[in-house]
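One structure is given below, represented as structure tokens, and several questions about it will come after.
Removed from the display is one protein chain of the complex; every other protein chain stays in position.
We call the chains A, B, C, D, E, F, G, H, I, J and K, going by the order they appear; numbering starts again at 1 in every chain.
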Amino acid sequence: MDLTHSPLADGDRDTAGGALQGALVDLVDLSLVAKQAHWNLYGPRFRSVHLHLDEVVATARDFADQVAERAAAIGVSPDGRAATLARTSGLPEFPAGWIADDEVVGHLVEAFGAVIGRMRERIEQTDSADAVTQDLLIAVTAALEKHSWMFRAENRN
Amino acid sequence: MDLTHSPLADGDRDTAGGALQGALVDLVDLSLVAKQAHWNLYGPRFRSVHLHLDEVVATARDFADQVAERAAAIGVSPDGRAATLARTSGLPEFPAGWIADDEVVGHLVEAFGAVIGRMRERIEQTDSADAVTQDLLIAVTAALEKHSWMFRAENRN
Amino acid sequence: MDLTHSPLADGDRDTAGGALQGALVDLVDLSLVAKQAHWNLYGPRFRSVHLHLDEVVATARDFADQVAERAAAIGVSPDGRAATLARTSGLPEFPAGWIADDEVVGHLVEAFGAVIGRMRERIEQTDSADAVTQDLLIAVTAALEKHSWMFRAENRN
Amino acid sequence: MDLTHSPLADGDRDTAGGALQGALVDLVDLSLVAKQAHWNLYGPRFRSVHLHLDEVVATARDFADQVAERAAAIGVSPDGRAATLARTSGLPEFPAGWIADDEVVGHLVEAFGAVIGRMRERIEQTDSADAVTQDLLIAVTAALEKHSWMFRAENRN
Amino acid sequence: MDLTHSPLADGDRDTAGGALQGALVDLVDLSLVAKQAHWNLYGPRFRSVHLHLDEVVATARDFADQVAERAAAIGVSPDGRAATLARTSGLPEFPAGWIADDEVVGHLVEAFGAVIGRMRERIEQTDSADAVTQDLLIAVTAALEKHSWMFRAENRN
Amino acid sequence: MDLTHSPLADGDRDTAGGALQGALVDLVDLSLVAKQAHWNLYGPRFRSVHLHLDEVVATARDFADQVAERAAAIGVSPDGRAATLARTSGLPEFPAGWIADDEVVGHLVEAFGAVIGRMRERIEQTDSADAVTQDLLIAVTAALEKHSWMFRAENRN
Amino acid sequence: MDLTHSPLADGDRDTAGGALQGALVDLVDLSLVAKQAHWNLYGPRFRSVHLHLDEVVATARDFADQVAERAAAIGVSPDGRAATLARTSGLPEFPAGWIADDEVVGHLVEAFGAVIGRMRERIEQTDSADAVTQDLLIAVTAALEKHSWMFRAENRN
Amino acid sequence: MDLTHSPLADGDRDTAGGALQGALVDLVDLSLVAKQAHWNLYGPRFRSVHLHLDEVVATARDFADQVAERAAAIGVSPDGRAATLARTSGLPEFPAGWIADDEVVGHLVEAFGAVIGRMRERIEQTDSADAVTQDLLIAVTAALEKHSWMFRAENRN
Amino acid sequence: MDLTHSPLADGDRDTAGGALQGALVDLVDLSLVAKQAHWNLYGPRFRSVHLHLDEVVATARDFADQVAERAAAIGVSPDGRAATLARTSGLPEFPAGWIADDEVVGHLVEAFGAVIGRMRERIEQTDSADAVTQDLLIAVTAALEKHSWMFRAENRN
Amino acid sequence: MDLTHSPLADGDRDTAGGALQGALVDLVDLSLVAKQAHWNLYGPRFRSVHLHLDEVVATARDFADQVAERAAAIGVSPDGRAATLARTSGLPEFPAGWIADDEVVGHLVEAFGAVIGRMRERIEQTDSADAVTQDLLIAVTAALEKHSWMFRAENRN
Amino acid sequence: MDLTHSPLADGDRDTAGGALQGALVDLVDLSLVAKQAHWNLYGPRFRSVHLHLDEVVATARDFADQVAERAAAIGVSPDGRAATLARTSGLPEFPAGWIADDEVVGHLVEAFGAVIGRMRERIEQTDSADAVTQDLLIAVTAALEKHSWMFRAENRN
Partner (left out) sequence: MDLTHSPLADGDRDTAGGALQGALVDLVDLSLVAKQAHWNLYGPRFRSVHLHLDEVVATARDFADQVAERAAAIGVSPDGRAATLARTSGLPEFPAGWIADDEVVGHLVEAFGAVIGRMRERIEQTDSADAVTQDLLIAVTAALEKHSWMFRAENRN
């Protein structure tokens, strides 16, 4: 029995697998960045943003798990190790140390923008390769775009 | 920071935004109509239809919220105010006063028919504009068609 | 058997029925206005006000249902359709489009003020007509005055 | 220490106690009648009415308990024994044996009518005697009038 | 279709039906007696006995419902009306008015003794008539004997 | 270690195992029939019967599992495969296509009748073979006879 | 925007505000006294009274919160600070140190008596001032009189 | 009113209906096969596989219900009767009798492979016929491919 | 009042009491043995068997409590003290120290075999003595035989 | 039997008892102060701080109960009465009347600072006196320092 | 891989392991003693003490499990078998047969005293051996001393 056995043809598996590995790295890194912000945040909106960031963490963790298990389901080994994240994540670098609430919100808006752009490319790529994978990436994008709107709404004066 | 910022190109945003605004109005009005029927109903099937109508209300409210927040997420301000409903809803007018259970069921079947037709057009329209919006409209349509079947089954002798 | 049968004398039924129909329209419209604000809100208090508005929606929907079913219980057909709301609601008009958090809070304070004034008149009117109806209107008013205080506290500097 | 100690003056205690004892008997008997109907019912609306009757039972039992404990709280011993019910209940007699759904609904409408009339008299009687007792009787009446409306709506063609 | 249709032969149905009708009356009356005691109780064990009595009420109500529906299932109309209880219950008469905790416990021990004796006879009677009915009566007896032990343990010095 | 090891003597194991295998087939087929009816039903009682049928499905699935695991526990391999059901079920054939509510209720009454008759024979057969198996079959029969009563009550005019 | 803005006329606000401030102090102090008793209690009824006292604490805390927020809602700043309690509470002084169960029960009966008397005066005072405040004070009184009965029943021999 | 009324054109309805009927049969049979394995399993992985199989049963039952109700919603009568399963299921035959854990896992991997292949064809077929049906079949396939991966992972050494 | 008072005749009480005391000792000791295995287990099936053993503990503790309280209910003092267990338990001795998973499973199969044999004798003994006690012992045996099957299935290769 | 019996030597009991009594007073007063702020708060962070303060109340009440019961457990009578709080609390005085959100946060930071300093001294004092008491005070301090950080983060610009 | 592998040095492991084995025996025996009392208790405080004893059982079982798994975690095989309990428990012998409530409370106070003394020695012994083990024993002691206080309070007159 073979774990690389796939319900997809080889080319489709590689396309879908590449999209999923990229999504996995972005999502796990997003969960780390949102936790980092959750802990280092300060300012008058502390509690509100602190709680909102944990919802981002929950979204990112949940979809990272679904994305990684989808990769495994099509015969592609997922890689979510720290060194892989540090090397291949598409998120902008998050600054060290304490950070004010409006900077946190601004940084998250930027991070969502970067990840959403990459996710929308992955939706394109998987269109003919695998409808199941594409459907999952659409759900990921919907959730990210909703969080992105809320952070943008929060930072507009 | 700009709330009209969108992950979509301008034309796609307008197309998807129009479909979502239309869906929002239909769904909020459906929730009002189903509540009106819930309160004014009579006849031997009172309790059964009374309870079923509250499930329609729950479906309509839940999807209205998702549809409106999806519009916001792509940079389009949603409008669900009473005057907007009264002016632009696609539902047939619901009669005033007490109303018999078979008439209620018949009216709802007609209302579902009208809304489903419009939703299926919106699925078409958003096909190339935004896969995320289309996916949400497909979920809305699935739920409405399920309720529609149940009301048709209920009124057939 | 007659739905207009009432535990009240005719005059009392008309008085109580009128108060309940007015309360119904105000409450359903309040639920639409609070949802409209929930979706179109922006500013540094976005998340906090966004969540609070959904509690207003829940309060308004819950009492609208109780008020409508109380009308039915005394033999008066309730009317909560969109056109009726647009024509007879006592709430000030809510503006179209995106709206800043302090404007939202200010608008809601104004809306609560209008509705509370009308509800207190209805408590007076039903005093001799129907103790059961009056008791419900007192509960509605208590809940609205609590929300009103919180929004006033939120907007005072 | 004395269980007949009361927060009320003697005359008020007697008035309120009498109203509560009457309400207790009516409510316990209503719970027995609704269970009797729940078990002996037949007809095309069997399941719907069977379930609704258990909600009547729950309402009657819950308020019977509150009413009896309110009597105790003002120093009046409540009496809900079978013989007392058989002798003093204000409900019309429920027929023995199997009974069709429309007859059950009709009988319940009649029973609610009788009990509601007596409850409204008790609200009057306790107006000056005890505001706390009156408030409880108003809540009882609200619940009974809601059930009454639903059964009337169910039986009207 | 016939509600008197039974999975049992006529003689067995009559035997089982008689046992169930007797059990129903005893159980409903037990629930009324336990509530009466719950409300009229006083003494240093008030809270403890007050709470225990509500567990007896719950047991009695639950089994009364099962017993009545078992009667219906074998084609026998159950009768749990107040007049029937007053006329045919096997429980000793419960005194009117306030009652001390040790008297309550003593009275309940006596009542359990009476009902258990009759239930054990019904187990005998249904042995050849209907195994399903007998199994239910065994479960009733088990629950009653457990409560009986607890009240005896509570009153022994 | 041997799965055919049994706490019963060989003859008793065969008797009990035969009864359990028969009960398993009837119960799994009942779950399929009730689902078939749940999906193909129409008429004014649609929602009420639709929901009731899912309770029949739950009962049948739960007891099928208990019955199969009881067979395994006494060393007899249970067989609930589709071909075995098609070949050995004791239920009357359920018609293809849409089916009116009163016909569904009538068909279920007939099906319950057939299964109950066979279950009562199995209670007889296992009387001396295995008290534990018999006790389970008594519980199955009690549940089926309760559903059977409700469907008979529902179809009687 | 002004927190002293009130839905009531000035005189009514002062009357209702005074009643609420008095009720707040009594309720918070009652919660402290009941906790003090909960911790220092001994005697054969220890566990029973210990648990009952925590229900008194829950009642007192819940209503204190409602009462204070009602004061705020009518534009009156509530004061529940320790020094204010020590200075203005209407409860009798609770003794220091370990205390026997019957003394605890006796003390609580006395405390309930004092608070109930004051609450009934407040119900009178607010009758014309504010129906909403009066309704809340009626609910407080109902709960206190129920606890009072239970403690009286517990201490009577 | 007509149950064969469909939101789809006739050809699309037939295509989608055929795909759904095929999916229904495969899913119901999968639930029977997984239960059969759940009961007849043995070997060192008994408990682990026994529990996993019940998750497969839950998945299969849940999606069978959704698929059948989707067929009804587009006007096609679903058929999930035992004889239909036995005649048209696409699953490989499951052996009779006790079966070792590695054989069970191997058989399930084979069964998933067969069903997934057929589901992917159905996704193709419904692409132009009905987006709502296709979306459901994509969700079914995602769930089956996840279970398939887990069973393959479990059987690889 | 007498705790040795029994609903059974003296000889029946002694027979049933003896069976219950024996069952109690076996069940409490089974709970200790299963916990001992739960803690000292090792091997590739560690987690699976570790969790299963806690379900055995739960079964044994639950039934031990029911059995002991049944003894009390018929007037027989139950004895579940450590010394009594050590002296009279019917279980084979469990070895000290760490123990491999297949040995644990084998030991449990042996222990279940011993206890089941004794329980089946107790079912026989109580047949004429007390139907209620017998019914409880049948339920105990059903649960033990189900666990026994699972452990046998787990250890067969 | 003696409530002053202690698992500790007399000197240790006095040391630990003194630390616990001090902690009790600080915690109960903290709960009153946080409620006072919860009710009198205003400003743009109203809702966020209002909710956070109720979490402080919950923390303070929970630990006050644990601390008081720990005192009782070592034979020391705890004193949490209003007059004792007013006289011995270590918290700074909280101002009367409405209070702006940043002042509230500032006041709480100051209050946490005072209580934490005293708690850390109590951890020192109980180090050799009682490890169990010290462990509880460490848990109290951990919770207070977490709240303190959050309020400091909230007030820093 | 070795189960006797330990994060502790050998001497520390032996010290901590000895303390844990002693604690395990005392806790399991305490659970048996409390159950024995739970079943054999009588007297006016029956229900109150009966329920409290089950909380002692829950505490003892929960900590016994934690203590045994802590022993395993440091490489020491725990022994909680009946013979080991009978031979090495530190609890005073509990008498056979029915036992009055005050004697039960007295016996438990004595038992808690014995166990607490031994636990406090174990806290001493593990101070330098293993901080993790010591922390667990502190938690055990805190729970036992709380129960001990409650039983002492209950038995003091």
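One rule holds in what follows: contacts are C-beta pairs under 8 Å (C-beta built on N, C-alpha and C of every residue); 3 or more make two chains touch, one makes a residue touch a chain.
Since the model is a prediction, treat every value here as computed from it, not as a measurement.
Touching the missing chain, out of K:Ile99, K:Leu136 or K:Met150, is residue K:Leu136. Of H:Arg45, H:Arg81 or H:His107, it is H:Arg45 that touches the chain left out of the display. Touch with the chain omitted from the figure is made, among H:Asp29, H:Asp79, H:Asp135 or H:Glu154, by H:Glu154. Looking at K:Leu27, K:Ile74 or K:Ile123, the residue that reaches the missing chain in the full complex is K:Ile74.
Although one chain is not drawn, the whole complex shows that of J:Ala86, J:Ala100 or J:Ile138 it is J:Ile138 that touches it. The omitted chain makes contact with chain H at the following residues, 44-45, 48-49, 51-52, 102, 150, 152-157. Interface residues of chain J facing the missing partner chain: 106, 109, 116-117, 120, 123, 134-135, 138-139, 141-142, 145-146, 148-149, 152-153, 155-156. Contact between chain A and the absent chain runs through residues 3, 28-29, 32-33, 35-36, 39-40, 42, 64-65, 68-69, 71-72, 77-83, 85-87, 89, 93-94, 96-98.
One rule holds in what follows: only the chains that are shown with their structure count from here on.
Listed by label, the chains that touch chain C and also chain I number zero. Using the mean of the Cα atoms as each chain's centre, the chain most removed from chain C is I. Chain A and chain D have Cα centroids separated by 59 Å.
Among all residues of chain I, those that touch two or more other chains are 3, 69, 72, 135, 152-153, 155-156.
The list of touching chain pairs reads A-B, A-C, A-H, A-J, B-C, B-D, B-F, B-H, C-D, C-G, C-J, D-E, D-F, D-G, E-F, E-G, E-I, E-K, F-H, F-I, G-J, G-K, H-I, I-K, J-K.
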